[in-house]
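Shown here: the complex without one of its protein chains, the others still in place.
A, B and C are the chain letters, set down in written order, and residue numbers restart from 1 in every chain.
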Amino acid sequence: MKQFWKVLTNGLSLENPLTVLMIGLCSTLAVSTKLEGSLFMGIAVIFVLAMSNLLISAIRRFTPDEVRIPIFIVVIASFVTIVDLVLKGYFPSVYSFLGVWIPLIVVNCIVLGRAEAYAYHNGVLLSIADGIGMGLGYTLIISALGAFRELFGSGKLVFLGNTLINFGPSYRGPNILLLFPGAFLLFGLVVAASQAINHRLITRKDVM
Amino acid sequence: MRDNIYIRLGVPVLVVCIVAAAGLAITWSFTADKIEAQARAAEQRSLKIVLPEAADFVPVTDAGILGKAGAAAGDVAVAGIFVANDQSGSALGVGILVASRGYGGPMHLAIGVDRNGKVAGVTIVSMAETPGLGSKVVDDPTFLPRFFGLDSAEAAHKVDTITGATKSSRGVRKGVEAALAAYKAIGGVEGVSVR
Amino acid sequence: MSAVTQLALLLVGAALVNNILLTRFIALCSFFGISDNMHTTIGMSLAVIFVMMMASTATWIAYYGMLKPLGVGEFLYIPAFILVIAALVQFVEMYLRKYSPALYRAMGIYLPLITTNCAVLAAATEAVKPGFFKMNMVYNFTLGETLIYTLGVSVGYGFALLSFTALRERLDLAPVPRSLRGTPMAFIAAGLLSIGYIGLGSLFGL
Partner (left out) sequence: MDLALIMKAVLALSVLGLITVALLATAAQKFAVEVDPSVEAILGALPGANCGACGNPSCFAAAEAIAAKRAPVTTCVAGGKSTAEAIAEILGETCVFVPVISTRHCGGGINARREYEYEGLRSCASVAKLAGGSITCSAGCFGFGDCVRACPFDAMSMDERGLPVIDLVACTGCGICVKECPRGGSGLLALRDDQAAVAVRCSSRESVKDRRAACSKCCIACRKCEKACPTGAIVMVDGLAVLDPEVCIGCFECVAVCPQECIDVTGRSASLPVAALDGRVASFTGFAADHAAAERARVAAAPEPEGDVEG
């Protein structure tokens, strides 16, 4: 059981899919203009990752090697479509914001990457842990980015209808943050910061 | 040797496909009507905004009329035409749903045109504009009313765009022009309200 | 406007203005993954153009030939499309390895990468579900338009990749502050490059 938690937290920090492995960037940079949207995206990714890892590791003995990619892809695509339909039907406002990025979870490098690298070789329980861990790591970063960009880009933070923080109409913040280039620049600085922190951690460890 | 490899590979793929397809079909049958309802509700809400006095909206399904409207609208796609009736059931205008090119992607608009061909209301059903910039077309309360009362595509063309959201406002303008052109092409309220 | 200018506008729009990488953020994994030397980038760009054209045709035929008549297109298009793309990529890889080893060596190793490439699925879905990926289209594509559109997208992909690789190779030598060195600098450079590509939009008045 202890290993379950170890694998779970591994996705959060050591092998965080975004800042460390640098995969799954497409949706992160595009969707993180709103906290609400990013959170729903994160939850969708966690659901898809956990469920597909579960199913893929459950049937890994019956999947012949030559056709393992098509089988993985059909499994993942089905879970993504379920999320797509549920969102379209029951959360139309979130769907209109995320609309385009839900189907792209299928080709999101995290999902297929983890399925092939981890789920295909490990037990069901560990695969679920890995799926949820990776998903949480993804959600953490994308929500942080979403909150930052929405707040400083458009001056107010709206979550499920109620405005949490509002800088007032006179706010003339850098709304490039809401545009695509802004996302690139911001993410570059975020990675630089995490590299600088890791670097300091490593040097301090040697010194001690 | 030949069929061995087909069966060895074929069976697992087939099983997965069947389970996946069945699962999705079942989910679809649950959500299909929900999605349909959402779309209809959104449409009715937008039409209600552009033609407040109307009680109900009867969609026009006659292919000939839709074809004429589509041709007149040019590269803006006409998504739907509705006859707006008041309580007494007599037509008081036409609601036209169009999709025109915005900055971030297609912009779905609803335009209400009253009996004498004047624009009664314009609203945006859904759009993909960038929040904070493109969304000015919605936030700026003075923009949409500029189209009210216009009765020709040329008049609509003269409305100037908002600074900082040129492409989005140009998208709205093109939508209104197309709607007016379509309205004329289908012969106004009389041409459509066939009882 | 005449049909030819319509198609030309579509091609230029897809390649430059709505460039799939730099203005619409699709397929960034491969964009940052393999853009560190020119040789691999050329190989990858060729492979992407080649596979995307075939994939879009196959998905167009699958959609209008089978999914739409059966009325299941609405919810089955994701698994169907991605299955077709994965099968196609694997088949092309084996075919190349057998019949043209030279081409395989130049392009082959990138083919498995393309299965998880968002651009291929995006282009394929866009052709049958207009406006789905925020592209500026409002009508369904015919097969001819799909080919032209996909050609535009894939050439745009290659173009963005090449320009970014040249930038990155140059960056490795430039005196960059230590913590920014490597990937962070690449992101910032990509940000500036994407401002340039968005600027192209107003050039063609799209």
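Following the convention adopted for this analysis, a contact is a pair of C-beta atoms (placed from the backbone, for glycine too) under 8 Å apart; a residue touches a chain by one contact, two chains touch by 3 or more.
Every value quoted in this text rests on a predicted model; they were computed, and no experiment measured them.
Asks: What are the shown chains that the omitted chain is in contact with?
Replies: So, spelled out: the chain left out of view touches A, B, C.
Asks: On chain A, what residues meet the omitted chain?
Replies: Counting over the whole complex, chain A touches the hidden chain at residues 66-67, 70, 74.
Asks: Please give every residue of chain C in contact with the chain that is not shown.
Replies: Against the left-out chain, chain C lists 62, 66-67, 70-72, 75-76, 79-80, 83-84, 86-87, 90-91, 94-95, 97-99, 101, 105, 170, 173-175.
Asks: Can you list where chain B touches the absent chain?
Replies: 2, 5-6, 9-10, 13-14, 16-18, 20-22, 24-26, 28-29
Heads up, the rule we're going with is that only the chains that are shown with their structure count from here on.
Asks: Specify the contact topology among the chains shown, as one of line, ring, star, complete or other.
Replies: complete
Asks: So which one's got more C-beta contacts, B-C or A-B?
Replies: Comparing B-C with A-B, the pair joined by more C-beta contacts is A-B.
Asks: From the C-alpha centre of chain A to that of chain C, how far is it in Å?
Replies: For chain A versus chain C, the centre distance works out to 22 Å.
Asks: Measuring centre to centre with CA averages, how many angstrom lie between chain A and chain B?
Replies: Between these chains, centre-to-centre, one finds 33 Å.
Asks: If you look at chain C, which of its residues touch at least two other chains?
Replies: As it turns out, chain C has residues touching two or more other chains at 75-76, 79, 83, 133-134.
Asks: Which positions in chain A touch two or more other chains at once?
Replies: Counting only residues that touch two or more other chains, chain A contributes 70, 74, 77-78, 81, 85, 99, 179.
Asks: Where on chain A does chain C make contact in their complex?
Replies: 22-26, 29-30, 69-70, 73-74, 77-78, 80-81, 84-85, 99-100, 103-104, 106-109, 112-113, 179-185, 187-189, 191-193, 195-196, 199
Asks: Going by the contact rule set out above, which residues of chain B touch chain A in the complex?
Replies: Where chain B meets chain A, its residues are 8-9, 12-13, 16-17, 20, 23-24, 27-28, 30-31, 34-35, 38, 42, 126, 128, 130-133.
Asks: Please output the residues of chain B touching chain C within their complex, sorted ascending.
Replies: Answer in residue numbers: 17, 20-21, 24-25, 27-28, 32, 75-77, 99-102, 104-106, 128, 167.
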